[in-house]
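Contents: one structure, followed by commentary.
A single protein chain has been omitted; all remaining protein chains appear in their positions.
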Amino acid sequence: MLLNQFLILGALLFSVGVYGVLARRNGVMVLMSIELMLNAVNINLVVFGVQHGVVSGQVFALFVIAVAAAEVGVGLAIVLLLYRNRTSIDVEDFDLMRG
Amino acid sequence: MDVLLAFTRPSLDWHALAPELTLLAVGTLITLVDIIWDDRSKRAMPTLAGMGLLATLIPILTLAVDGTERSMFGGAYVVDDFSLVLKALFLISGYVVVLMSVDYIRDGDYYENEYYTLMLTSLLGMVMMSSSRDLISVFVALELLSIPAYMLAAWRKGGSRSNEAGLKYYLMGVFASAVMLYGMSLVYGLTGSTNFDTIAQELGSGPSNSIAILGILFVLIGFAFKVSAVPFHTWAPDTYEGAPTPVTAFLAVASKAAGMVALIQLVFVAFLGRDDVVQPFFWLISALTMTVGNLIALRQTNIVRLLAYSGIAQGGFMLVPFAVAADAPARAIEAVVIYLAIYAFMNLGAFTVVLAVARKTRSGEIDSYAGLFQYAPGLAVAMTIFLAALAGIPPAGGWFAKFGLFRALLDAGGGWAAALGVIVAVNTVIAFAYYARVLMQMWFQPAAEGDEQPIVVTGAIGAALTVTLLATMAFGVLPGLVGHFGEVSVLSALGG
Amino acid sequence: MWMLENAFLIPLVPAISFVVILFFGKRFIGANRVHIVGITALGLVWVLSAVAAFQWTQRVENPSPDAIVEMATHGGDHGDDHDADHGDDHDADLAVVSTDHSGGEHGGGHSSPLIGPVISTFSQWWSNGGIEFAVGTLVDGLTVLLLIVVASISLLVHIYSTEYVKDDRRYVHYYAFLSLFTAAMLFFVMAQNIVQLIVGWELVGVCSFVLIGHWWEEKPNTDAALKAFLTNRVGDIGLLVGMIVLWGTFQTFDIDAINTLISADPGAHHLALLVAACCLMAAVASKSGQFPLHTWLPDAMAGPTPVSALIHAATMVVAGVYMIARLYPVFYEGLSIGTSSINLMAFIGGFTALIGAGLAFAQWDIKKVLAYSTVSQLGYMVMALGVGAWTAAIFHLFTHAFFKACLFLGAGSVSHAAHHTFDMRKMGGLKKAMPHTYRTFVIASLALAGIFPFAGFWSKDEILLGSLVGQKNSYPLMLIFGCAVAFMTAAYMTRVIWYTFHGEFRGHGQPHESPKMMTVPLWILAGMAVLGGVFNLPGPVLEPFGLEGLAHRIQTYAEPSVYLSGLGISHPDPSLNMALVGLALAVSGILVTYLYYWRRIGLHGLTERNSYAKNGYTFLENKYYLDHLYNDVIVKTVKRPIANWANRVNQNVLDRAVDKAGETARDTGRWIYKWVDQGVIDGSVNAAARGADSSGEGLRVIQSGKVQNYGQLLFGSAAVLAIVFVIVV
Partner (left out) sequence: MEATGFDTWVLSLAVFLPLVGALVMMVIPKAYEAEMKLVALGSSLAALAVGVYLAFQFDYGAAGNLQFVVDKGWIDVINSRYIVGLDGLSLPLLLLSLVVVPLCLIYSWNHVPEPGNTKAFFILLLILSTGMNGTFVSQDMILFFVFFEVVLLPMYFLIGVWGGEERRYASLKFFLYTLFGSALMIISFLALFFLSKDSSGELLHTFDMRVLSDVAGVGIVKSTQVWIFAGLFMGFGIKVPMFPFHTWLPDAHTQAPTVGSVILAAVLLKLGTYGFVRIAIPFLPEGAIAWAPWIGLLAVIGIIYGALACLAQTDMKRLIAFSSVAHMGFVMLGISTLTDFGINAAVFGMIAHGLITGMLFFVAGSVKERFHTLEISRLGGLLKSVPRMGWILGFASMASLGLPGLAGFWGEFPAILSAYNPGAGLPEETFRTYMVIAALGTVLAAGYLLWLYQRTAFGEPPEEFADYEIDDVNRFEWIAWTPFLVGILLFGIWPNLIFNVTDDVVTGITASVEAIATGR
């Protein structure tokens, strides 16, 4: 089967996600990018699972999806909190603490 | 596809799961109580949480007495002495943190019940972590302990520092876990299994290919982030400074310990075959972490931030044994476990004193400790003992932890190990240089504008101090106690 | 023989008196009566020493069998040398005896049996490396001789001081330390092993330090004290090293053992002995004021005069000479005195004698004159030892102690009369004012000058004789030195007498004779200055009276023939010519000076007789020739060139060198401290600290506070690690 293609897709998605996390300033966009990374992982897991002919891959993927949802929930909450206090969701702005 | 259909209900060993279930129950109970008598219940919450934690220790004791090693879910979840020791450690440190939190949370305008619920949940994650022997369970446990921690870090809703702390912790956390997951996926892909033992066999036998290396590295990095190892430490200082002090203590001790536990299982069980990757990686990381942490700590003026960096450096010390993981596995595990145990108490103690002092001075600056010895000799002496322990000066506990490191290194022997040993020695000296700055303020300086009214130490904080102080001194004078735990944990961990 | 075995009592007595005076003096005895304690103690010491001396003579005259050195018995005596040595001892005694028989052939050689020293060791003193080191006493003729000298002079000085330092600000301390010094000196002379020797050596040194600095309120005194102590310390390097070399060579500290071993086979360990001897010479030079370390001695005159008499004339300064005599085999073999015709010791001694005498001319301070004269005389003794005339040296030590002490005390008495000045230009004409002092002073001077029949004559004569004959070869240069010094000594002493007692009184105030307490000791010493010689009269002198049995008493009693005969030392036959020459030199020295200072007295109009000058016996009367002689010969050749040159060298080179040494040391110290210690070493330490600090500061930029930088760092380093590992592993 097309293992490599899937893996390459996963790698690309992951890279895009990484780029987004590191480059986008909008907090929400950062969260989205993280989702991208996680989904890249999911693709890998599923593909490998099929490759090896075991289900653990899919199971793992399901766990990841579930957890990702929870994470994003928390993430959005925090961003919201920040927006309330600082009326900004630009991650570059938050550097009260440094050094 | 018949694979999917052939689902058989896994056999549950309730005794083995008793601790987790107890925690879960207490957590839920707190929420229920809150829902039912919301405000009137506030007073009871800390007690309830504390009781819950202590109650959780009971099944652990029974399991320890029973002593048989229990394994579930095809070896994904193991209850052995190693895990029990660490569960106990998590719970006790959690209890101390609760004691620390009581007044702090009560005085500020915080949600109390949720606070304790979340803390218990996070502890649940840790407790699970120490039993996980499978990529999936490790991942789940990690997230279970992290996600509540993200919220706790941002608990001071009003304070923008706290929010920022939360944000940084969260973003870095999920980013790191994404990286880790990617690594896990690669490892899984190579081995076709999520079970550590299988992974170990596959990786050990399998040829060295770059995918494996990539996978291993990414996984390790994910946890290196958790234990705030340089260069993945950057979140720690900011988060520590911003988060509520008890939470900081919690992060600095419990969650770091959890990361260490995960690393132990990964390195000593899953990746032991690939010491060609693991050992150099940790050599580098630990050396960097110690040195950078200590050096930056030299320049700190805020006590919490100072402790944050000192914590990073301590983490570096804890990582040292991993650098000889394959050469001297037993000694290495022992060293890490011992270090964790001692570190938990001495660091918690230090934070407790910070908390107590902050209640009067309302400041986190080191200068605000001037003349502490004059008006609060008790606290000053306690702080001195904790710092001495952190610096590794007998008879306070820390020396035995450091001793464990050297022991592991020299047991492994060889030039690299010796070199690392010397680096550790040098760092010990640097470390004392900044601990001494606090000591100097406390002992050598007169109190700021002669304000000499003594500090009120509330019951809870007093209790926390007593526990930590006793433990620290006991470990220093009779290291046999903690040494024993180290030993038992080793046998099982390597046995499994 | 009881006294000889328990000789330790002798130093014990003054030691006790020291403690008593120092701690109970003020409170119980009374500050102005402490001298009673001291004098009693010293009296006791004197009696004990006398007894010891008597018993020693008995031991020599009719020796008990155990006293005579036989084959095996002797080896048992030294407490702490190894069994290995006993074999050597065996040979040693064989050798001793054989040489003893052959020794009879030498003229002065004694044929009496060899009398071993009385060695008694006490409870183990210290143990190291399994070896135990004893403390004990070694008593033989040399020891008892020194005992007598020290005891007598110390006693007299004690008595004399009661007047001299009456109601001094620190009367008690003064007497306390006189006692301590006496104790230390006695301990030193009866040392049984090298370590005791060193101990005593240092203790007398520190006593002299304290007593020189007795009036420590004035800086010059303390400077002098420091200078004395430090110069001696310099010599002590030699002492330590030399002694250590001896230890390393013979593996024992026991003096008796070392001497015996050397005289057993003189040839062995020549190099080691040479090194040891040279090192020890440095010690001698510092302690006994030999060139070039003599400069402290004149400064030491800052102390009270009785102290100068006791310490810096009679006893402490001869410690060096004593040590040479005590360890004579070491030097004899090391410097091969027997065979050479010039050697380090002899030269240093002779040269010191010469420059000392020369310097004595250039002084106006009477005590300085005497000090330099002491230097010169000590040089004489060292020279004597250097040419192998052991007995002569000790004999001279004996006589010199008395008349030089007499001179110093006389000088003290003079200054006592003349307003505590020592400047001869402020004296003069004291003859009438203080007859006792005058007479004793003159007698002592004659003795020093070596005029027949005074004590100095006999001892100096023996030294000159010794250097004339030498051992295998004669020592011509030493003879020349000796003669020159004999002449100069007479001359400068006469000068002193003139300036002090004759002419007009140039001081102010009314000079007066000193009280009895001072004059009586003077007379006793003067008596010794007259009679001192009889203790070692040469045989021929006595034969006419049928008393030859009394000849060479010191040689007979004092000489440790046990050791020396092993070296085959011979004694020259007395020679009348030598004696006459020596006498002539002395007399001429006196006459020349006399006529120079008293020349206005009826010598005019006799110049035309100078053509008969070649008829030796009248040439002294010739005024012109004498003027010429004194001005050109003495003044030009002696005073201006030698004395002035020596003086200049002394002040500008040696003395400066000593002082400069101190300053340089301190400058070096400052430099090293400033640059090396604080600069380099400490600097590097602090630099390390600063480096850590600043690098910490630098690393803080990582912590930019921007979460995305954190992320970049995280992922960047992850990527880098990955790449590195993929490539490397």
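Going in written order, the chains are labelled A, B and C, and every chain counts its residues from 1.
Please note the rule applied: a contact is a pair of C-beta atoms (placed from the backbone, for glycine too) under 8 Å apart; a residue touches a chain by one contact, two chains touch by 3 or more.
Please read all numbers here as calculations on a predicted model, not as lab measurements.
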item: Interface partners of the hidden chain - shown chains only, full complex considered; value: B, C
item: Chain not shown: contacting residue from B:Ala18, B:Leu284 or B:Val426; value: B:Val426
item: Residue among B:Pro10, B:Gly158, B:Gly204 or B:Gly413 touching the omitted chain; value: B:Gly413
item: Of C:Ile16, C:Val206 or C:Leu591, the one touching the omitted chain in the full complex; value: C:Val206
item: Touching the absent chain when the full complex is considered, from C:Val34, C:Val118, C:Val245 or C:Ala551; value: C:Val245
item: Hidden partner chain, touching residue among B:Met51, B:Ala358 or B:Ala436; value: B:Ala436
item: Residues in chain B touching the chain absent from view; value: 334, 373, 377, 384, 388, 391, 393-395, 399-400, 403, 406-407, 410-411, 413, 418, 421-422, 424-426, 428-429, 432-433, 436, 439-440, 443-444, 478-480, 483-484, 486-487
item: Interface residues of chain C (partner: the chain not displayed); value: 124-130, 195, 198-199, 202-203, 206, 213, 216-217, 219, 222-223, 226, 229-230, 233-234, 236-237, 240-241, 244-245, 247-248, 662, 665-666, 668-674, 676-677, 681-682, 685
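The working rule: only the chains that are shown with their structure count from here on.
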item: Higher-contact pair (C-beta pairs counted), A-B versus A-C; value: A-B
item: Centre-of-Cα separation between chain C and chain B, whole angstrom; value: 80
item: Centroid spacing, where centroids are CA-atom means, of chain A and chain B in whole angstrom; value: 26
item: Distance from the mean Cα position of chain C to that of chain A, given in whole angstrom; value: 99
item: Contacts with 2+ other chains: residues of chain A; value: 21, 91, 94-99
item: Residues of chain B touching at least two other chains; value: 167-168, 171, 175, 179, 237-238, 299
item: Chain A contact footprint on chain B (complex, rising order); value: 3-4, 135-136, 139-140, 143, 147, 150-151, 154, 157-158, 160-161, 163-168, 170-171, 174-175, 178-179, 181-182, 184-186, 188-189, 192-194, 237-238, 241-242, 299
item: Contact set on chain C toward chain A in their complex; value: 700, 703-708, 711-712, 715
item: Chain A to chain B touching residues, read off their complex; value: 7, 10, 14, 17, 21, 27, 30, 34, 37-38, 40-41, 44-45, 47-49, 51-57, 59-60, 63-64, 67, 70-71, 74-75, 77-79, 81-82, 85-86, 91, 94-99
